[in-house]
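What follows is a structure written as C-alpha coordinates; I'll ask about it next.
As you look at this complex, bear in mind that one protein chain is not there, while each of the others sits in place.
Coming up: chain A.
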(Lines give C-alpha, C1' and ligand atoms only; values in the text may rest on other atoms or scores of the structure.)
Protein backbone atom coordinates (compact mmCIF):
# COMPACT_ATOMS: atom_id res chain seq x y z
CA UNK A 1 0.00 0.00 0.00
CA UNK A 2 1.29 3.44 -0.85
CA UNK A 3 1.53 5.87 1.99
CA UNK A 4 -0.70 8.75 1.12
CA UNK A 5 1.21 11.35 3.15
CA UNK A 6 4.32 10.42 1.25
CA UNK A 7 2.60 11.11 -2.01
CA UNK A 8 1.20 14.44 -0.92
CA UNK A 9 4.51 15.71 0.34
CA UNK A 10 6.05 14.39 -2.85
CA UNK A 11 3.55 16.27 -4.91
CA UNK A 12 4.24 19.49 -3.10
CA UNK A 13 7.98 19.12 -3.49
CA UNK A 14 9.89 19.87 -6.66
CA UNK A 15 9.62 17.82 -9.79
CA UNK A 16 12.92 16.13 -8.96
CA UNK A 17 11.41 14.51 -5.95
CA UNK A 18 8.33 13.57 -7.86
CA UNK A 19 10.50 11.85 -10.40
CA UNK A 20 12.25 10.01 -7.56
CA UNK A 21 8.93 9.00 -6.15
CA UNK A 22 7.85 7.91 -9.58
CA UNK A 23 10.92 5.71 -9.84
CA UNK A 24 10.15 4.09 -6.50
CA UNK A 25 6.49 3.67 -7.29
CA UNK A 26 7.42 1.93 -10.53
CA UNK A 27 8.46 -1.02 -8.37
CA UNK A 28 4.84 -1.55 -7.41
CA UNK A 29 3.10 -3.52 -10.14
CA UNK A 30 -0.30 -1.77 -10.23
CA UNK A 31 1.40 1.59 -10.48
CA UNK A 32 3.73 0.27 -13.11
CA UNK A 33 0.84 -1.05 -15.14
CA UNK A 34 -0.90 2.27 -15.00
CA UNK A 35 2.25 4.23 -15.73
CA UNK A 36 2.92 2.09 -18.78
CA UNK A 37 -0.62 2.49 -19.93
CA UNK A 38 -1.02 3.16 -23.57
CA UNK A 39 -4.18 4.71 -24.98
CA UNK A 40 -7.19 2.39 -24.96
CA UNK A 41 -6.27 -0.77 -23.06
CA UNK A 42 -9.83 -0.40 -21.83
CA UNK A 43 -10.20 -3.90 -20.48
CA UNK A 44 -7.35 -3.61 -18.03
CA UNK A 45 -8.37 -0.21 -16.74
CA UNK A 46 -11.95 -1.32 -16.32
CA UNK A 47 -10.93 -4.35 -14.33
CA UNK A 48 -8.56 -2.46 -12.13
CA UNK A 49 -11.00 0.34 -11.42
CA UNK A 50 -13.76 -2.19 -10.85
CA UNK A 51 -11.87 -4.00 -8.11
CA UNK A 52 -10.87 -0.78 -6.42
CA UNK A 53 -14.32 0.62 -6.63
CA UNK A 54 -16.00 -2.43 -5.19
CA UNK A 55 -13.71 -2.41 -2.25
CA UNK A 56 -14.08 1.30 -1.68
CA UNK A 57 -17.80 1.47 -2.05
CA UNK A 58 -18.73 -1.58 -0.05
CA UNK A 59 -16.51 -1.07 2.93
CA UNK A 60 -17.08 2.46 4.10
CA UNK A 61 -13.89 2.35 6.13
CA UNK A 62 -11.83 1.91 2.99
CA UNK A 63 -12.31 5.38 1.49
CA UNK A 64 -8.51 5.81 1.28
CA UNK A 65 -8.66 3.41 -1.62
CA UNK A 66 -10.22 6.23 -3.59
CA UNK A 67 -7.24 8.29 -2.68
CA UNK A 68 -4.95 5.55 -3.90
CA UNK A 69 -6.78 5.52 -7.14
CA UNK A 70 -6.39 9.25 -7.45
CA UNK A 71 -2.70 8.91 -6.59
CA UNK A 72 -2.18 6.32 -9.26
CA UNK A 73 -3.92 8.45 -11.84
CA UNK A 74 -1.88 11.43 -10.75
CA UNK A 75 1.20 9.25 -10.99
CA UNK A 76 0.29 8.42 -14.54
CA UNK A 77 -0.10 12.12 -15.12
CA UNK A 78 3.43 12.77 -13.84
CA UNK A 79 4.95 10.92 -16.74
CA UNK A 80 4.67 13.24 -19.70
CA UNK A 81 2.59 11.03 -21.92
CA UNK A 82 0.45 10.05 -18.94
CA UNK A 83 -0.85 13.57 -18.49
CA UNK A 84 -2.62 13.34 -21.80
CA UNK A 85 -3.93 9.87 -21.17
CA UNK A 86 -5.04 10.50 -17.60
CA UNK A 87 -7.64 13.12 -18.42
CA UNK A 88 -9.94 10.96 -20.55
CA UNK A 89 -9.52 8.11 -18.08
CA UNK A 90 -10.45 10.35 -15.16
CA UNK A 91 -13.45 11.48 -17.15
CA UNK A 92 -14.43 7.92 -17.91
CA UNK A 93 -14.00 7.02 -14.25
CA UNK A 94 -16.08 9.87 -12.91
CA UNK A 95 -18.97 9.90 -15.30
CA UNK A 96 -19.19 6.45 -16.75
CA UNK A 97 -17.54 3.96 -14.48
CA UNK A 98 -18.81 5.24 -11.12
CA UNK A 99 -22.50 5.24 -12.00
CA UNK A 100 -22.08 1.94 -13.77
CA UNK A 101 -20.43 0.36 -10.77
CA UNK A 102 -23.18 1.65 -8.49
CA UNK A 103 -25.74 0.03 -10.75
CA UNK A 104 -23.66 -3.12 -10.95
CA UNK A 105 -23.53 -3.30 -7.18
CA UNK A 106 -27.27 -2.88 -6.78
CA UNK A 107 -27.86 -5.57 -9.38
CA UNK A 108 -26.28 -8.09 -7.03
CA UNK A 109 -28.39 -7.04 -4.06
CA UNK A 110 -31.80 -8.30 -2.93
CA UNK A 111 -34.96 -6.31 -2.87
CA UNK A 112 -35.82 -5.12 0.62
CA UNK A 113 -38.28 -2.78 2.31
CA UNK A 114 -35.73 -0.27 3.25
CA UNK A 115 -34.26 3.00 2.11
CA UNK A 116 -32.65 2.46 -0.37
CA UNK A 117 -34.82 -0.56 -1.17
CA UNK A 118 -32.17 -3.26 -1.35
CA UNK A 119 -29.91 -5.22 0.92
CA UNK A 120 -26.26 -4.33 1.37
CA UNK A 121 -23.70 -6.55 -0.35
CA UNK A 122 -21.14 -6.53 2.38
CA UNK A 123 -21.92 -6.56 6.08
CA UNK A 124 -19.75 -6.81 9.13
CA UNK A 125 -21.66 -9.06 11.51
CA UNK A 126 -20.97 -9.68 15.13
CA UNK A 127 -21.68 -13.19 16.25
CA UNK A 128 -22.80 -13.02 19.85
CA UNK A 129 -22.21 -16.67 20.67
CA UNK A 130 -18.68 -17.12 19.50
CA UNK A 131 -17.91 -13.46 20.08
CA UNK A 132 -16.32 -12.96 16.70
CA UNK A 133 -16.90 -10.48 13.96
CA UNK A 134 -17.07 -11.68 10.41
CA UNK A 135 -17.57 -10.17 7.00
CA UNK A 136 -20.68 -11.32 5.19
CA UNK A 137 -20.56 -11.08 1.43
CA UNK A 138 -23.79 -11.79 -0.37
CA UNK A 139 -23.79 -11.68 -4.13
CA UNK A 140 -27.26 -12.36 -5.42
CA UNK A 141 -27.18 -13.55 -9.01
CA UNK A 142 -30.85 -14.40 -8.99
CA UNK A 143 -31.69 -11.02 -10.56
CA UNK A 144 -29.85 -12.06 -13.68
CA UNK A 145 -31.40 -15.50 -13.76
CA UNK A 146 -34.75 -13.86 -13.38
CA UNK A 147 -34.18 -11.96 -16.61
CA UNK A 148 -33.92 -15.28 -18.40
CA UNK A 149 -36.96 -16.71 -16.71
CA UNK A 150 -39.44 -14.12 -17.83
CA UNK A 151 -39.92 -13.74 -21.59
CA UNK A 152 -40.70 -10.07 -21.13
CA UNK A 153 -37.05 -9.17 -20.72
CA UNK A 154 -35.67 -11.14 -23.62
CA UNK A 155 -38.46 -9.86 -25.83
CA UNK A 156 -37.76 -6.31 -24.69
CA UNK A 157 -34.10 -6.64 -25.56
CA UNK A 158 -34.77 -8.19 -28.93
CA UNK A 159 -37.48 -5.73 -29.81
CA UNK A 160 -35.29 -2.81 -28.72
CA UNK A 161 -32.41 -4.05 -30.85
CA UNK A 162 -34.73 -4.55 -33.77
CA UNK A 163 -36.41 -1.14 -33.47
CA UNK A 164 -33.03 0.51 -33.00
CA UNK A 165 -31.46 -1.25 -36.02
CA UNK A 166 -34.36 -0.54 -38.33
CA UNK A 167 -34.64 3.07 -37.27
CA UNK A 168 -30.86 3.51 -37.54
CA UNK A 169 -31.00 2.22 -41.09
CA UNK A 170 -33.95 4.50 -41.89
CA UNK A 171 -32.17 7.44 -40.31
CA UNK A 172 -29.21 6.71 -42.56
CA UNK A 173 -31.49 6.64 -45.59
CA UNK A 174 -32.98 9.98 -44.63
CA UNK A 175 -29.79 11.54 -43.33
CA UNK A 176 -27.44 10.69 -46.19
CA UNK A 177 -29.25 12.73 -48.86
CA UNK A 178 -29.57 15.62 -46.42
CA UNK A 179 -25.84 15.59 -45.64
CA UNK A 180 -25.01 15.14 -49.31
CA UNK A 181 -27.26 18.02 -50.30
CA UNK A 182 -25.68 20.23 -47.67
CA UNK A 183 -22.20 19.51 -48.95
CA UNK A 184 -23.22 20.19 -52.53
CA UNK A 185 -25.03 23.42 -51.61
CA UNK A 186 -23.29 26.72 -52.43
CA UNK A 187 -20.75 27.60 -49.75
CA UNK A 188 -22.65 30.62 -48.50
CA UNK A 189 -25.70 28.50 -47.58
CA UNK A 190 -23.82 25.72 -45.83
CA UNK A 191 -23.54 27.38 -42.43
CA UNK A 192 -27.22 28.19 -42.51
CA UNK A 193 -28.15 24.62 -43.45
CA UNK A 194 -25.94 23.33 -40.67
CA UNK A 195 -27.71 25.65 -38.26
CA UNK A 196 -31.06 24.34 -39.44
CA UNK A 197 -29.99 20.79 -38.68
CA UNK A 198 -28.96 21.76 -35.17
CA UNK A 199 -31.84 24.15 -34.57
CA UNK A 200 -34.33 21.58 -33.14
CA UNK A 201 -31.94 21.05 -30.22
CA UNK A 202 -32.86 24.52 -29.03
CA UNK A 203 -36.30 23.23 -28.04
CA UNK A 204 -36.81 20.67 -25.33
CA UNK A 205 -36.66 17.11 -26.59
CA UNK A 206 -39.82 16.27 -24.63
CA UNK A 207 -41.80 19.09 -26.20
CA UNK A 208 -40.73 18.02 -29.67
CA UNK A 209 -41.89 14.46 -29.03
CA UNK A 210 -45.19 15.78 -27.69
CA UNK A 211 -45.53 17.81 -30.85
CA UNK A 212 -45.41 14.57 -32.80
CA UNK A 213 -48.43 13.35 -30.87
CA UNK A 214 -50.28 16.36 -32.21
CA UNK A 215 -49.16 15.54 -35.72
CA UNK A 216 -49.72 11.79 -35.71
CA UNK A 217 -52.92 11.33 -33.72
CA UNK A 218 -56.19 10.41 -35.42
CA UNK A 219 -57.45 13.95 -35.74
CA UNK A 220 -53.88 15.25 -35.97
CA UNK A 221 -52.24 17.46 -38.57
CA UNK A 222 -51.04 14.64 -40.78
CA UNK A 223 -54.43 12.95 -41.08
CA UNK A 224 -56.09 16.31 -41.53
CA UNK A 225 -53.78 17.18 -44.38
CA UNK A 226 -54.09 13.78 -46.08
CA UNK A 227 -57.87 13.74 -45.79
CA UNK A 228 -58.41 17.28 -46.96
CA UNK A 229 -56.30 16.63 -50.04
CA UNK A 230 -58.35 13.49 -50.63
CA UNK A 231 -55.43 11.07 -50.58
CA UNK A 232 -57.17 8.99 -47.91
CA UNK A 233 -60.76 8.70 -46.71
CA UNK A 234 -60.21 7.09 -43.35
CA UNK A 235 -57.76 8.57 -40.84
CA UNK A 236 -54.58 6.53 -40.48
CA UNK A 237 -53.71 5.01 -37.15
CA UNK A 238 -50.11 5.93 -36.64
CA UNK A 239 -49.89 7.12 -33.08
CA UNK A 240 -49.34 4.36 -30.52
CA UNK A 241 -47.85 2.00 -33.10
CA UNK A 242 -44.27 1.00 -33.90
CA UNK A 243 -44.41 3.28 -36.92
CA UNK A 244 -44.79 6.27 -34.63
CA UNK A 245 -41.78 5.06 -32.65
CA UNK A 246 -39.72 4.84 -35.86
CA UNK A 247 -40.80 8.30 -36.89
CA UNK A 248 -39.95 9.63 -33.45
CA UNK A 249 -36.50 8.05 -33.38
CA UNK A 250 -35.65 9.08 -36.93
CA UNK A 251 -36.76 12.61 -36.23
CA UNK A 252 -34.99 12.92 -32.89
CA UNK A 253 -31.68 11.37 -33.88
CA UNK A 254 -31.39 12.68 -37.43
CA UNK A 255 -28.82 15.37 -36.50
CA UNK A 256 -26.56 12.71 -34.98
CA UNK A 257 -26.56 11.00 -38.35
CA UNK A 258 -26.32 14.09 -40.51
CA UNK A 259 -23.45 15.80 -38.71
CA UNK A 260 -20.81 13.04 -38.96
CA UNK A 261 -21.90 12.33 -42.53
CA UNK A 262 -21.58 15.99 -43.40
CA UNK A 263 -18.13 16.09 -41.83
CA UNK A 264 -16.80 13.18 -43.91
CA UNK A 265 -18.51 14.20 -47.11
CA UNK A 266 -17.24 17.73 -46.83
CA UNK A 267 -13.67 16.50 -46.53
CA UNK A 268 -14.01 14.61 -49.79
CA UNK A 269 -12.16 16.12 -52.70
CA UNK A 270 -14.63 16.98 -55.45
CA UNK A 271 -11.99 16.41 -58.10
CA UNK A 272 -12.24 12.68 -57.32
CA UNK A 273 -15.68 12.67 -58.88
CA UNK A 274 -14.31 14.57 -61.85
CA UNK A 275 -11.55 12.00 -62.15
CA UNK A 276 -14.13 9.21 -62.06
CA UNK A 277 -16.21 10.92 -64.75
CA UNK A 278 -13.08 11.53 -66.79
CA UNK A 279 -12.31 7.81 -66.71
CA UNK A 280 -15.73 7.04 -68.12
CA UNK A 281 -17.72 6.46 -64.92
CA UNK A 282 -21.32 7.63 -64.89
CA UNK A 283 -22.02 10.00 -61.96
CA UNK A 284 -24.55 7.59 -60.44
CA UNK A 285 -22.01 4.81 -60.47
CA UNK A 286 -19.33 7.15 -59.18
CA UNK A 287 -21.50 7.63 -56.11
CA UNK A 288 -21.29 3.90 -55.37
CA UNK A 289 -17.64 3.38 -56.13
CA UNK A 290 -16.18 6.65 -54.87
CA UNK A 291 -18.45 8.73 -52.65
CA UNK A 292 -19.99 5.92 -50.62
CA UNK A 293 -16.76 4.07 -49.73
CA UNK A 294 -15.09 7.33 -48.81
CA UNK A 295 -17.95 8.33 -46.52
CA UNK A 296 -17.92 4.98 -44.71
CA UNK A 297 -16.33 6.39 -41.53
CA UNK A 298 -19.14 8.95 -41.35
CA UNK A 299 -21.77 6.29 -41.92
CA UNK A 300 -20.35 4.13 -39.15
CA UNK A 301 -20.05 7.03 -36.72
CA UNK A 302 -23.58 8.23 -37.48
CA UNK A 303 -25.04 4.75 -37.11
CA UNK A 304 -23.44 4.28 -33.73
CA UNK A 305 -24.54 7.68 -32.54
CA UNK A 306 -28.12 6.80 -33.46
CA UNK A 307 -28.18 3.10 -32.62
CA UNK A 308 -26.75 3.25 -29.12
CA UNK A 309 -29.13 5.80 -27.60
CA UNK A 310 -32.03 4.39 -29.62
CA UNK A 311 -31.68 0.95 -27.99
CA UNK A 312 -32.20 2.37 -24.53
CA UNK A 313 -34.75 4.96 -25.61
CA UNK A 314 -37.61 5.41 -23.17
CA UNK A 315 -39.41 8.68 -23.88
CA UNK A 316 -40.22 8.00 -27.54
CA UNK A 317 -41.75 4.51 -27.13
CA UNK A 318 -43.52 5.68 -24.00
CA UNK A 319 -45.15 8.71 -25.63
CA UNK A 320 -45.55 7.61 -29.24
CA UNK A 321 -45.57 3.81 -28.99
CA UNK A 322 -48.55 1.66 -28.11
CA UNK A 323 -49.03 -0.88 -25.34
CA UNK A 324 -47.65 -3.60 -27.61
CA UNK A 325 -44.50 -1.63 -28.32
CA UNK A 326 -42.05 -3.11 -25.90
CA UNK A 327 -38.62 -1.62 -25.51
CA UNK A 328 -36.11 -2.23 -22.82
CA UNK A 329 -36.25 1.39 -21.68
CA UNK A 330 -39.92 1.07 -20.93
CA UNK A 331 -39.48 -2.25 -19.17
CA UNK A 332 -36.71 -0.82 -17.07
CA UNK A 333 -38.82 2.16 -16.14
CA UNK A 334 -41.69 -0.06 -15.08
CA UNK A 335 -39.39 -2.27 -13.03
CA UNK A 336 -37.83 0.69 -11.31
CA UNK A 337 -40.76 3.00 -10.66
CA UNK A 338 -43.78 0.71 -10.68
CA UNK A 339 -42.34 -2.39 -9.03
CA UNK A 340 -39.67 -0.50 -7.13
CA UNK A 341 -37.40 -3.45 -7.79
CA UNK A 342 -34.06 -1.75 -7.93
CA UNK A 343 -31.92 -4.88 -8.11
CA UNK A 344 -33.76 -6.36 -11.10
CA UNK A 345 -33.91 -3.07 -12.94
CA UNK A 346 -30.18 -2.65 -12.28
CA UNK A 347 -29.57 -6.08 -13.74
CA UNK A 348 -31.61 -5.05 -16.79
CA UNK A 349 -29.44 -1.97 -17.13
CA UNK A 350 -26.19 -3.92 -16.76
CA UNK A 351 -27.16 -6.40 -19.46
CA UNK A 352 -28.23 -3.56 -21.72
CA UNK A 353 -24.86 -1.96 -21.23
CA UNK A 354 -23.07 -5.18 -22.09
CA UNK A 355 -25.16 -5.47 -25.24
CA UNK A 356 -24.09 -1.98 -26.21
CA UNK A 357 -20.45 -2.37 -25.20
CA UNK A 358 -19.94 -4.90 -27.98
CA UNK A 359 -20.71 -2.43 -30.79
CA UNK A 360 -18.87 0.35 -28.97
CA UNK A 361 -15.71 -1.74 -28.73
CA UNK A 362 -16.11 -2.78 -32.36
CA UNK A 363 -16.41 0.88 -33.26
CA UNK A 364 -13.29 1.78 -31.33
CA UNK A 365 -11.37 -1.03 -32.94
CA UNK A 366 -12.40 0.29 -36.31
CA UNK A 367 -11.32 3.81 -35.47
CA UNK A 368 -8.03 2.51 -34.16
CA UNK A 369 -7.50 0.66 -37.40
CA UNK A 370 -8.38 3.76 -39.36
CA UNK A 371 -5.96 5.81 -37.30
CA UNK A 372 -3.28 3.21 -37.97
CA UNK A 373 -4.02 3.34 -41.66
CA UNK A 374 -3.77 7.11 -41.67
CA UNK A 375 -0.33 6.95 -40.02
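Operating definition for what follows: contacts are C-beta pairs under 8 Å (C-beta built on N, C-alpha and C of every residue); 3 or more make two chains touch, one makes a residue touch a chain; residues count from 1.
Here is the rule we use: contacts and distances are computed from a predicted model.
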Hidden chain of the complex, named as in its UniProt record, picked from "Spermidine/putrescine import ATP-binding protein PotA", "Dihydroorotate dehydrogenase", "Aldehyde oxidase" or "Isoquinoline 1-oxidoreductase alpha subunit": "Spermidine/putrescine import ATP-binding protein PotA"
Sole residue of A:111, A:194, A:277 or A:366 that reaches the chain not shown, by the stated touch rule: A:277
Chain A, residues in touch with the chain not shown (by the definition above): 269, 271-272, 274-283, 285, 290, 293-294, 373-374
